[in-house]
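Missing here is one protein chain; the remaining ones are kept as they sit in the complex.
Letters A, B and C name the chains as they come in the text, with residue numbers starting at 1 for each one.
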Amino acid sequence: MNERNNGRRAVRIDATGLYYRDLNQLVREAISGGARRIELEGVMGQRYIGTNVYECPDLGDVEIHIHGVPGNDLGAFLNGPRIVVYGSAQDGCGNTMNAGEIVVHGRAGDIAGFSARGGRILVRESAGYRVGIHMKEYGPHKPVLVIGGSTQDFLGEYMAGGVIIVLGLGIDGPHRAALVGTGMHGGAIYIRGEFDRDRVGKEVGIVDPDAADMAEVEEHVRAYTDNFGGSAEEIIAGPFSKLYPKHLRPYGRLYAY
Amino acid sequence: MACRLCEVGCKVEHSEHKHVIKSFKREKPVARLLVEESGPLSFATQCRHCDEPACMFGCITGAITKDPETGIVNLNAEKCIGCWTCILMCPYGSITRTNGARPTAAKCDMCPGREVPACVEACPNRALVLMEDEEPAVALEDAA
Amino acid sequence: MRNIEALNNPFGDAKVISNCSIFGMMDRTGRRFSGRDISRAIANMHDRGNGLGGGLAVYGIYPEFADHYALHIMFTSAQGRKATEAILAANFQISRDEDLPTQPTAEIVNPPLVLRYFVKPTHSRLEGLSEDDFVVRKVMEINTSVEDSFVFSSGKNMGVFKGVGFPEQIAHYFCLEDYEGYLWTAHGRFPTNSQAWWGGAHPFSLLDWTVVHNGEISSYGINRRYLEMFGYHCTMHTDTEVITYAVDLLMRKQGLPVEIFADIVSAKLWTDIDRMDPESRQLRSALRQVYGSMLLNGPFSVIIAHEGEMIGLTDRVRLRPMVAAAAGPMLFLSSEEAAIRLVSPEVDRIWVPQGGEPVVGRLECTSEAPKSDQPLAA
Partner (left out) sequence: MALACFKLPEFLVERDYDKCINCRVCERQCGWEVHSYDEEVDKMFADTEKCVGCQRCAVMCPTGALVISPHPGRYREHGNWTQEHLRDAIRQSETGGVVLAGSGNDKDYPVYWDKLLLNASQVTNPSIDPLREPMELRTYLGAKPESIEVRDGKLVSQLPPQVQVETPILFSALSYGAISFQAQEALARAAAELGILYNTGEGGLHHDLYRYRGNTIVQVASGRFGVDPDYLNAARIVEIKIGQGAKPGIGGHLPGEKVVGEVSVTRMIPAGTDAISPAPQHDIYSIEDLSMLIYALKEATNYQKPVSVKIAAVHNVAAIATGMVRAGADIIALDGFRGGTGAAPKIIRDNVGIPIEFALAAVDTRLRQEGIRNRASIIAGGGFRNSADVIKAIALGADAVYIGTAALVAMGCTLCQKCYTGICNWGITTQNPYLAKRLNPEIATERLVNLVTGWSHEIKEMLGGLGVNSIESLRGNRLHLRGIGLTHGELETLGVRMVGQ
């Protein structure tokens, strides 16, 4: 069913019972056909939504709204569209994402933002293990991952660039994640609230963010509250800690030359 | 790649013994081309055999001539008196002096008698390539 | 089954490798429900398996025979059946034997003959063994020495149903929509080998203990050798079998509570142990010193079930997924959230357990919150 929505062509697809390959093909055809807003109803576990559309024109204007729980690798290799999930995202959300935005009105699974090189992922609630692992940045590409709640262990492992912001909203007590930033050699992790500093990787330094840091945090916190509500001011009041890599080359001294 | 084997080749070719060890050990051969280096950048400079050779116009003894057929600019060492005017005139710095009791100016002569000049043959990396100036241009036009 | 190795491991691999999807659901009030929902849930994770193994375990299905051991046995020859039934007759009182009801479909090829027997051990044959140990011994005897027969379910008031196919196909084949139980687990298998055999599918079971497993245990070799010291025969060459025996040894025989079991197989890191209070440190250190060979090292997430209890557990660095959810009296464990949402769109809480920390659901313990969760708004 096609309809006009704010001058943008909108398409509604009922995903109930559709195999992911067929669903993604429908999305691709819709976008190629000029649709700019795709509403997916009844999504339940279908993988790779947003992956196969990369050749479609003007992807920066495309929005995919997902009602239900999309499957693993949501937005893998994503290259421009905005994906909004009214539910949770499973594992591998934003895997090797290049550009675009994923907004999750729920929680995200393991390795959210794995190897992302650009774009932004906003998660209203918490996320799983190894979140933001091996995120990297280059030139204008700088991935951003905002987690409203907390994450599990290995947050930002091998992180090579980009920004991870963990807001600690609605959690009881300190963040539990262990082995945070192990192997980190680029980027920054901002954590709001208490956490056990001994459980942070040895490659990681911890400081209070400066004004420039906080300006960056604020920008993304506002994006968070714009999407999910809440008071940006309250969140920004912190307290935030900044985790940064002590070395660009964490393993420079590992070898006998 | 700045190995300067072209210089070695040139020296041997223009030596008396024409033998790489003997020439170096018995003579003090001079290369008629020079590898210029700056950081990773390097290239050999040698005579451009100009259409209007400044060296030739500057030469006070007529030792420098341009072969109308081949276009090669030659220097006759017999006629050279070592006034070094040509060295001053050459905009490429491609003329050098020989060693010995009576030094004369020396420059690239395109190795007469050889199919390819010694420097080109000595180059292990094809940085020096012998190309006829005009023919490729014609060939290119034909191709186009 | 004497030729069990040839069947399950036709190429003589050191270990049969496979990975999977898992799902478990339990009504903690003991209300019994049909297999329809779990079949849908596991089918939703179709792509995590490859159709070469599927199975389900269900608890509370045989209330009329609650005090009998329900043996589900597959036969691939008439002689096998004859030999097995001779053993049964000699050792058990058989209250009922019957074919397991099936509805054949095109997808299920070459099914073996599957029967169930409701039995009680003949007391004169126990020779001092407990009934449970006697049943284990007889199951092992059939499974390792009788040809063409395989006991794949031997608990009370529960049953395992498994075979080669996608789990939803297996559920359909065994008419599981007609059964009711208060606890169901399911498994969709992705073995690397194709010569799949019905007995090689999950759940693995011993008495009423069942295990469904996703992952591969890299410490398999030493886990197996350790268990062999205690008389277990690892005939299946799979790490799931090892986990099943580990459960049997540590929890049933040695009576260790599930939290300690978890601390053995998903042992705490030394760096964490070093930071504990002296008492905990002493305990955790002792567990690692004594049970080091039972550390299940490598990626796994398992659902272990037995009468009245369902346990979800992952390895200590959580290399395989597990999502848990509670909705009223229902507890769900799944490889993927979507499968839970499919059968229970509304949940009270949904969370991802921390690696190595068990999620436990017990009958009549509706108020008990699993201790390892991270509370998240549903």
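One rule holds in what follows: a contact is a pair of C-beta atoms (placed from the backbone, for glycine too) under 8 Å apart; a residue touches a chain by one contact, two chains touch by 3 or more.
Not measured: the values here are computed from a predicted model.
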{"item": "Chains still shown that are in contact with the chain withheld from the display", "value": "A, B, C"}
{"item": "Hidden-chain contact residue, picked from the options A:P70, A:G92, A:G128 or A:G168", "value": "A:G92"}
{"item": "Absent-chain contact - pick from B:P68, B:P91 or B:P124", "value": "B:P124"}
{"item": "Chain B residues that touch the omitted chain in the full complex", "value": "1-5, 7-9, 20-21, 24-25, 39-40, 122, 124-127"}
{"item": "Chain A residues touching the omitted chain (full complex)", "value": "21, 24, 28, 47-48, 51-52, 54-55, 72-73, 76-77, 79, 91-92, 95-96, 98, 111, 114-115, 117, 130, 133-134, 136-139, 141, 157-158, 160-161, 183, 185-186, 248-257"}
{"item": "Chain C residues that touch the omitted chain in the full complex", "value": "10-11, 13-21, 47-50, 52, 190-195, 214-216, 299, 319-320"}
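Keep in mind that, in the parts below, only the chains that are shown with their structure count from here on.
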{"item": "Geometric centre distance via CA averages, chain B-chain A, whole Å", "value": "65"}
{"item": "Whole-Å gap separating chain A and chain C, where each centre is the average of the chain's CA atoms", "value": "36"}
{"item": "Chain A-facing residues of chain C, complex", "value": "44-45, 47, 272, 275, 317-318, 321, 323, 336-339, 341-342, 350, 352, 354-355, 374-377"}
{"item": "Residue numbers on chain A that touch chain C, as the complex places them", "value": "20, 44-45, 47, 68-72, 87-88, 90-91, 107, 109-110, 125-126, 128-129, 149-150, 152-154, 170-172, 176, 178, 198"}
